[in-house]
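First the structure, then my questions, so here it is.
Of the protein chains in this complex, all but one are displayed in their positions.
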Amino acid sequence: MSEAVAESKLTRKDFVSDQEVRWCPGCGDYAILAQMQKVLPELGIPRENIVFVSGIGCSSRFPYYMNTYGVHSIHGRAPTIATGIKSANPDLSVWVITGDGDGLSIGGNHLLHSLRRNVDLKILLFNNRIYGLTKGQYSPTSLQGHRTKSTPMGSIDYPLNPISVALSAEATFVARTQDTNTKHLSMVLQRAAEHKGAAFVEIYQNCVVLNPTAWDHTTKADVRDDNIVFLEEGKPLIFGKNLDKGIRMNGTEPEIVSLDGDITEDELVVHQEGRENASYAYMLSRMEYPSMPLPFGVLRSVDKPSYTDMMFDQVEAAVEAKGAGDLNSLFNAGDTWVVD
Amino acid sequence: MSEAVAESKLTRKDFVSDQEVRWCPGCGDYAILAQMQKVLPELGIPRENIVFVSGIGCSSRFPYYMNTYGVHSIHGRAPTIATGIKSANPDLSVWVITGDGDGLSIGGNHLLHSLRRNVDLKILLFNNRIYGLTKGQYSPTSLQGHRTKSTPMGSIDYPLNPISVALSAEATFVARTQDTNTKHLSMVLQRAAEHKGAAFVEIYQNCVVLNPTAWDHTTKADVRDDNIVFLEEGKPLIFGKNLDKGIRMNGTEPEIVSLDGDITEDELVVHQEGRENASYAYMLSRMEYPSMPLPFGVLRSVDKPSYTDMMFDQVEAAVEAKGAGDLNSLFNAGDTWVVD
Amino acid sequence: MAETVASSASADKQEPREEERQSVVIVFSGDSGDGMQLTGDQFTNTSAILGNDVSTFPDIPAEIRAPAGTIPGLSGYQVNFSSTELYTAGDSPQVLVAMNPAALKANLPDLDSGGTIIVNTDTFNRNGLRKAGYESNPLEGEGLSGYDVHQVPLTTLTRNALEDIEGMSNQEKDKCKNAFALGLVFWMFDRPIDFTMKFYETKFASRPEVVESNSRVLKAGYYYGETAETFQTRINVPSRQAVESGVYKRLTGNEAIVLGLVTAAQKANKPLFYGSYPITPASTILEGLAALKNFDVRTFQAEDEIAAMGSVIGAAFAGTLAATASSGPGIALKSEAINLAVVMELPMLVVNVQRGGPSTGLPTKTEQADLLEVLFGRNGESPIPVLAPATPVECFNMTIEACRIAIRYMTPVFLLSDGYVANNSEPWKIPDPALIEPIEANFRTDPEGYQPYMRDEKTLARPWVVPGTPGMEHRIGGLGKQDVTGNVSYAPEDHEHIIRTRAQKIAGIADYIPELEVTGPEEGDLLVLGWGGTYGAIRAAVEQVQGEGLEVARAHLRHLNPLPRNLGNVLGRYKQILVPELNLGQLAFLLQGHFPVRVIKLNKVQGRPFQIREVADKIREVLR
Partner (left out) sequence: MAETVASSASADKQEPREEERQSVVIVFSGDSGDGMQLTGDQFTNTSAILGNDVSTFPDIPAEIRAPAGTIPGLSGYQVNFSSTELYTAGDSPQVLVAMNPAALKANLPDLDSGGTIIVNTDTFNRNGLRKAGYESNPLEGEGLSGYDVHQVPLTTLTRNALEDIEGMSNQEKDKCKNAFALGLVFWMFDRPIDFTMKFYETKFASRPEVVESNSRVLKAGYYYGETAETFQTRINVPSRQAVESGVYKRLTGNEAIVLGLVTAAQKANKPLFYGSYPITPASTILEGLAALKNFDVRTFQAEDEIAAMGSVIGAAFAGTLAATASSGPGIALKSEAINLAVVMELPMLVVNVQRGGPSTGLPTKTEQADLLEVLFGRNGESPIPVLAPATPVECFNMTIEACRIAIRYMTPVFLLSDGYVANNSEPWKIPDPALIEPIEANFRTDPEGYQPYMRDEKTLARPWVVPGTPGMEHRIGGLGKQDVTGNVSYAPEDHEHIIRTRAQKIAGIADYIPELEVTGPEEGDLLVLGWGGTYGAIRAAVEQVQGEGLEVARAHLRHLNPLPRNLGNVLGRYKQILVPELNLGQLAFLLQGHFPVRVIKLNKVQGRPFQIREVADKIREVLR
């Protein structure tokens, strides 16, 4: 009943909490927050059934600004708390907000395991390639050579590719989008929400204060079209300002070809997000700047039973097999004896 | 000097410690221990320069039995300790021994990060698809449906593929081998030892007590040849008892073909472990039983500067730029004033 | 019932002497593959059914199945059975069943002088002796002259009994030799074999050949006692008198926690969520609960202890009764997340089954050295109630009590068990579940005037509001906050206020828990004060010295935080306070920190429980 009412009425404003937003002016987090508040009313989920869980970081303040249930937890552990929430009440729509440090550094393992279990969580990783909240140390996605407070001579770590990591964690839904591309962002958020099972979304997010140029190659009007390929189901991989470049397989590896007439669209890789074998999506994930365009959109989306579905199936099966638990017979099971 | 002496003299026995080996009779760990003790003398590394570091688990007792330096540390953290050791003394040959629980459950994140940093460690993951030491709970590599002490109705987790995980962690050397295939095992250990940078080796290991049938498909004489494809550099992927089956690409995915004359070896995938793009190795890693043969051997081996090499390069560069550190000038740097 | 076998026994040999004893301690010891745990269980169950009090303690090999025949490979089972009430599994055995030389070597030092030894002579060959580290055969020579040794070729006799079974390998036959030993011991103590026969029938229902072979060997063992000249005495331990009537079964501490958790969830009318990562000696709680899914129990084997703790916090936030358990290293790992639970003020149970520390320590051994850790092992001022059951069976009630406190006061609660309590078993009078008081666990659903950190006047608990409740959306976390609103706040007064309020809330639980009960003189020279799993040894020791006429009082702390209201008063009434504990003096330190007393310490850090005599000796020394 309350659902019906809620559904019909909710607007963007219903999702704005009473807390003052405290990110730096211009921070990419604002755009993501705005899109989220716009997308949620469209999903038809009663507001009280939505929970945002985050770790620690600038991005992790997100739940405070959403007028839903929320937990601002501890560094890196949001997926574990979200797993508990979902196991307690599978009807909830549970979103995890994390950063490149929170999700891939201290929290990398929980990300891995919540994805592989296919817990029905929507995990949004705000990737700004820096530790924002602690004021500018490098993160696992910072490029080699990046000079930060903790790497004055440049980072010597090879960066992680969040999409590759998610895929090797057996993720059933993997996507990439960007703070400033509001349309694409809102499409991807919607797709993630609709996915049954774990959904992982990498969002390129601009930290205007500590790492403002990190995503220039995907935002500056003059270069971004050459550096992004937008994935669309069933469509060939075409990109470039004039849509004149495509991706073709050369053996086991992709290559860029110009669509100059000699080469036709038929030869190009056609995007299929539903492939059971994750190799294709992984191959896409290895397309990296500057040698290849970065894939944006849904790289992979396959259906598999979610963790909590299976968990509750087992509970039901157990009840069916043994009857609903009865304390008296539990207490009296096994070797008992009577003293009178 | 002592090196020269050591080198010329070492035999297998030199690597046997005085501790009684305490695995269950028949445990696959014995075979791995024996191969290790056989391979090490051949590497020409002075015994005192070798360190074994492990976490906790049956497999993690390994260091006690090696007459080298060793740390039997805490659950899941061996890669972190090994990283510290290597950073203290880059001349050491540092081996990490871990299990499927130790390395992929509690320790998954450290594995990920030590691999991506390309710390020059040799990481051997003994995969028996079970928690041995704690007596039989399921592990992250246990198959779905596996009934164990903690999953009496069968596990509902999707298993991790250790090789895929290592590849998404940017590992520069990734291999798979098996306890019982002593020749192959010793070849792979040798290759790992020779690799400059992080080497990850998955070793199928039989827990005879708690999960004895886990690897039947790769050990039983009647089936194993159909279930394993041995990778050899520059050679096509051929397998089967009569070497009559091969792997060919079909678009972006591999397929099995019979080499019945119609199809020739030229059409098959030719193994190249040195490909910069990890997609190929990842594709191999997704070949899983029963639909495809399991790749054994070195899936990937590429050369990149190791973490400690870069760490010491920076130290050297700093010394070159600023001179070897002098406390007096350090103390007196910045804004000082004199009181007389 | 006992007659069935007894009467059918032939009387070829001279009628054995019957001796009556008040209690006997037996140790069964053999290779981990020898079935010693099952053997001990069967003997214990039969004794319990006959009306003895029983207390058992398994000695399971550390970690890995070590080579057969060696000392590290031993699996032992100690059972104490008695015609009076028992408090421990016994200081030292009077009877040792040694399935191989290693078993003899390892257990002999503990055996009472003059004790009875049954050895399987078939294993005393060169190989067996070498593995045990014997230079020469201890059965030859004078080494065992002070004991009553029975040399029985157990393996041979077992094979003989099964000779005519076709298609059964010697290896399979040898697996039955524990049944022979059991039968023999049943005869020795004049116990019927019926219950075990029935057990075989149920347990191996699907494999009649196994039932047949075991039953046969069991009987053979029994008749061997009857027949063999070597056994001249039968020992009889009469039934206990005046035992409360009812249905009983044996329970270990971990089994009791499993039952307690399921009961608490049912009584609170909530699903049970249990998130945990396997670790000795806590894993059996996870395993026990995983088998009870029909009680709407949701078990989650997490990737590590931190994840387990996180999942429990999430499940508590979303409205289940949530619990976890761990030990040693795992508890240390959970500490950061536990602190989040403290700040979020959510109800949940954290069980610490203590083992030998520090670090990995002695995973299979017991210790009480985590008391200060659970009290203080988190950054900042972070109070958590701590309860410690004194006995295995008490784990049942105290688990329920701990859950009750957690929900009533909206706080994580520690239950501090230990390896001894977890694995030790004793009879449990099965309660009527209907008589267990319900746990009031009401979610607030009224949005009117709701604030996340508004507090109940009496308990200072904040309301439990779960996602899914319309109109009460709120966000909480680990940052400093303002009381009542729960809003993030760095204001100095807000911080101090909520820190003190939380401290006051936990301290206030003292109004809800029972006062400390003292047994013995109400004031005087000496109070022996214990906590946790040392209860049995302390009680037995005190009763012993009281029997000698010494004036000693005894009390046992089950609530370590907050401490019982009357504790200060109690402490003040005795000239001396003796605190025995399995650590270097943690409760002693705690008491001195809180009260103007100095205590005498009795400490033991050996991975083992106290022996009664160790405590009794110390009391005598203090009072001398």
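Per-chain numbering from 1; labels A, B and C assigned in written order.
Just so it is clear, a residue touches a chain if its C-beta (ideal position, glycine included) is under 8 Å from a C-beta of that chain, and two chains touch if they have at least 3 such contacts.
For clarity, every value in this text was computed on a predicted model and none was experimentally measured.
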Displayed chains contacting the withheld chain:
A, B, C
Full-complex contact with the absent chain, from B:59, B:73 or B:181:
B:73
Which residue, C:114, C:141, C:380 or C:549, contacts the hidden chain when the whole complex is considered?
C:380
Please identify which residue in A:76, A:197, A:246 or A:325 touches the non-displayed chain.
A:76
Chain not shown: contacting residue from C:367, C:394 or C:473:
C:367
For the chain that's not shown, point to the residue among B:223, B:263 or B:311 touching it.
B:311
In the full complex, which residues of subunit A touch the absent chain?
20-25, 56, 58, 61, 74-76, 105-106, 108, 131-135, 137-138, 140, 149-153, 209
Considering the entire assembly, which residues of subunit C contact the chain that has been omitted?
62, 327-329, 331-333, 335-336, 339-340, 342-343, 354, 356-362, 364-365, 367, 369-370, 372-373, 375-382, 477-480, 490, 492-493, 495-496, 499-500, 503, 583-584, 589-590, 592-594, 596, 598, 604-608
So that we can see where the missing chain sits, which residues of subunit B does it touch?
2, 6, 17, 19, 46-53, 56, 63-64, 66-74, 77, 79-89, 91-92, 109-110, 112-113, 311, 314-315, 317-319, 321-325, 327-328, 330-332, 334-340
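Heads up, the rule we're going with is that only the chains that are shown with their structure count from here on.
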Taking each chain's mean CA coordinate, subunit A and subunit C are separated, in whole Å, by 45
Subunit A and subunit B: spacing of chain centres that average the CA atoms, whole Å
29
If I count partner chains per residue in subunit A, which residues reach a count of at least 2?
109, 112-113, 311, 314, 317-318
In subunit C, which residues are in touch with two or more of the other chains?
293, 303-304
